[in-house]
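A protein chain is absent from this complex, but the other protein chains hold their places.
And now, subunit A:
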Amino acid sequence: MANRKASRAVDIAPRSLAEVRTETVECDLLIIGGGNAGCFVATEAKRLDPSLRVVIMEKAEIMRSGACSAGMDALNTYIPEGKTPEDLVRWSRAQVGGGPLREDLALSNAEELNEAIDDLERWGLPILRDADGKIRYRGKWDISIHGEQLKPIMAEKAIEAGAEVYNRVAGTGLLMDGGRCVGATGLGVRDGAFHVFRAKSVVVSTGGAGTLYKSYTADSTDSGAQIWMCPYCVGSGYAMGFRQGAELSSLEQRWVATRTKDFCGPVDTISVGYKAPIINCKDERVMSRYAHLGGDAAPRFIRANAPMEEWLAGRGPCYCDTRNMAPELVQAMMTDYLNERPSFVLFLASRGQDVTKEAIEIYGSDPYIMGGHTMGGFWVDMQRMTTVPGLFAAGETAGGNPNKFVGGCAAEGKLAARGAIAYMAAGLEKPDEAAVSAQVESEKARVFAPLLRGKDYDGVTPTEMKERLQRLMDEYAGGSSQFYRTNEERLDYALRHIKMLQSQFAYLKAADLHDLMQANETMDRVDVAEAVVHHLKARRETRWAGWQTRSDYPGRDDANFDCFVETRRDPVTGEVTAFTRPYEQLVPGDRFKA
């Protein structure tokens, strides 16, 4: 076991590629991203076969990396006594407006779910129980935890299981051998080395993609990253696979959620956990307008979009009405926030706000691509293998199966580990060494180019290009400033400018290794954004208003779009094509009801 610590940042200014060190590691299973899903891939793989060499390539430091780095206050799904995995799939289906969704994936995940959460409790995660020792449910499926230590608990277990963690190595690309994945490369953001991981199988679990769209909190503030999703999950895993031809599914089903205003913090904590109703400026209960769709239990995208519709209709601002909460409930709610997003408690304190006197304001978030919440991610088979042999995906990075959340991402980590082990057991041919070496050299040149140009080069900084993209996506591809709406012409505009950004990668410059990581992240963002726009263009209907709103096709079109929208990028030409795959209902019942 080893958690290979990074060093302090070094200053390097290589004058040529020859000065950049290449470090190669051979392993059986490579996990890109040691987050929620990645840690479970590692523990499961080592449990099944302790002789496997399992390596995690981690962009940050595994104890506090990714979306769980700040902590967690709830596990949104844990199947209660008397309910079945099929019931959970029915609920998940109804939450996404009847689907389509991958019921095969959803069901297999649901069958693993409780065991994965039981693991977490055995490992030391406090799950709140009542006086009789029964798990305390917050809503129908979600349970409360004191998850401040959730991330270190998962990370410690992955290391204890025997995984080797390479910290501060940011994944940049996949190594391929005749169409199958045989490893990946990474940028050492502290040591300045180019890291090559040769593997028999690879699981990509880099989380979702935040920061593709501008957040309204970035306007005229010193805060460019005050978003709900972890801003360091930028979609690099999607980009790496997409560039090599792996098929992406359902990216148009973006995750947009009602969040606290001016500090993009969680709202389910208040509205679900403490039954604080959503009201508008006239003190009217907003969800009563949606009684025919389930009211407070309406599908998630309806609840997400409802406060924004109030704003549009001139009835904003909207609030979670906390004014009648008892003091002990306020204490419990603040504790929940301290577990998940502690700085929200600081935010309220910096507004001098007593929530029993002044309700908590809410607003829509910027859109994210997150296969653990909504459905955008790689198309995978039951083994969680993408359409590229040898490349598996788990958690937010795997698509088709919404409402996974922490427990589901953990469960899927296990499934991906089993899939990868079965793939390796089938026997693999040795890769063509010359072809792999050539890829290593060309990828190294691509990754380090901005640093070789240097800070004095008359070019473009990573931040400039990121912010250009974020404005473009916000205004043309349905961001929060546009109340999530877009149309064919705006999407075409976005695509034209994305093409221009791609052609300007050649002007990116970096002053140091951190900057170089950001340059590579920005290129990843642009490539993922291109896929998102193609998905939004291809779904010529409005199925999940807010998550996906086409002002030129305002209605649902079941005849043509009760199916999955997919994209694939040609690894040679870079051309993106969109197509559909059929939906199959496996769990019987009314698709719109849980």
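Please note the rule applied: a contact is a pair of C-beta atoms (placed from the backbone, for glycine too) under 8 Å apart; a residue touches a chain by one contact, two chains touch by 3 or more; residues count from 1.
Definition applied: contacts and distances are computed from a predicted model.
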Options "4Fe-4S ferredoxin", "Cytochrome C oxidase subunit II", "Electron transfer flavoprotein subunit beta" or "Anti-sigma factor": UniProt name of the undisplayed chain: "4Fe-4S ferredoxin"
Which residue of A:12, A:334 or A:563 touches the chain not shown here: A:334
Touch criterion as defined above, residue of A:517, A:565 or A:594 at the omitted chain: A:517
Listed residues A:263, A:378 or A:405, member touching the removed chain: A:263
From A:94, A:143, A:212 or A:230, residue that would touch the chain that is not displayed: A:230
Option from A:9, A:135 or A:436 whose C-beta touches the chain left out: A:9
Positions on subunit A where the hidden chain makes contact: 1, 3, 5-9, 59-61, 63-66, 69-70, 121-126, 146-149, 153, 155-157, 159-160, 168, 189-190, 217, 220-227, 230-232, 262-263, 331, 334-335, 338-339, 341-343, 345-353, 514, 517
